[in-house]
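Here the structure is laid out as structure tokens; the discussion comes afterwards.
== subunit A ==
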Amino acid sequence: MELLKNPAHRAWIVLMIATVITWYLGEVGAAGTTSIVAMLVIAFVKGRLVILDFMELREAPRMWRILLEGWLILVSSLILLAYWISLK
Partner candidate 1 sequence: MPEPILIPSAEAPPARRLPGDLAIWFFILAEMLAFAVFFSAYAFARASHVEEFNLYQQTLDRNLGALNTFLLITGSWFVVLAVQAAHQDKGPAIARNILLGWLCGGGFLVVKVIEYSAKFGAGISMSTNTFYMFYISLTFFHFMHVILGMVILTVLWVQARKGVYGSHDAHGLESGAAYWHMVDLLWIVLFPLVYVMR
Partner candidate 2 sequence: MQFKSQAVAKPYFIAAIGLFVGQILFGLILGLQYVLGDFLFPAIPFNVARMVHTNLLIVWLLFGFMGGAYYMIPEESETELFSPKLALILFWTFLIAGALTIVGYLAVPYATLAELTGNNILETMGREFLEQPLPTKLGIVVVALGFLFNITMTVLKGKKTSISIVLLLGLWGLAVFFLFSFYNPVNVVLDKFFWWWTVHLWVEGVWELILGSFLAFVLIKTTGVDREVIEKWLYVIVTLTLITGIIGTGHHYFWIGTPEYWQWWGSIFSALEPIPFFAMTVFAFNMVNRRRREHPNKAAVLWALGTGVMAFLGAGVWGFLHTLAPVNYYTHGTQITAAHGHMAFYGAYAMVNLMMISYAMPILRGRAANSNKSQVLEMWSFWLMTVAIVFITLFLTAAGILQVWLQRVSDAPLPFMVAQDKIALFYWMREWAGAAFLIGLIIYIASFFVGGDEKEAA
């Protein structure tokens, strides 16, 4: 598994699998709290991989890593909040 030593390759494989899962959830018509949380978690994991392994911020100054990951957390939480309101 020489290929998997490159973080970019690993990230690509995980991103692909994650996309299939999201697409599959859509195909089976998943709806409601569990599927919303699941999809947000998947999106969060994917976004984080892009930030750390594609943008190569893993070894960047902490401030920038926090800014970008913070963006991801902020956006996911706001979306979650809005969906939570809509379920009430």
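Selection rule, in plain terms: all candidates are chains of the complex that A comes from, given by their letters.
Quick notes on this structure:
Going forward, a contact is a pair of C-beta atoms (placed from the backbone, for glycine too) under 8 Å apart; a residue touches a chain by one contact, two chains touch by 3 or more; residues count from 1.
Computed from a predicted structure; not experimentally measured.
Listed candidates 1 or 2 all sit in this complex, but the one touching subunit A is 1. Interface of subunit A with candidate 1 (complex): residues 6, 8-9, 11-12, 15-16, 19-20, 22-23, 25-27, 31, 35-36, 39-40, 42-43, 46-47, 50-51, 53-57, 59-62, 64, 67-68, 71-72, 74-76, 78-79, 81-83, 85-86.
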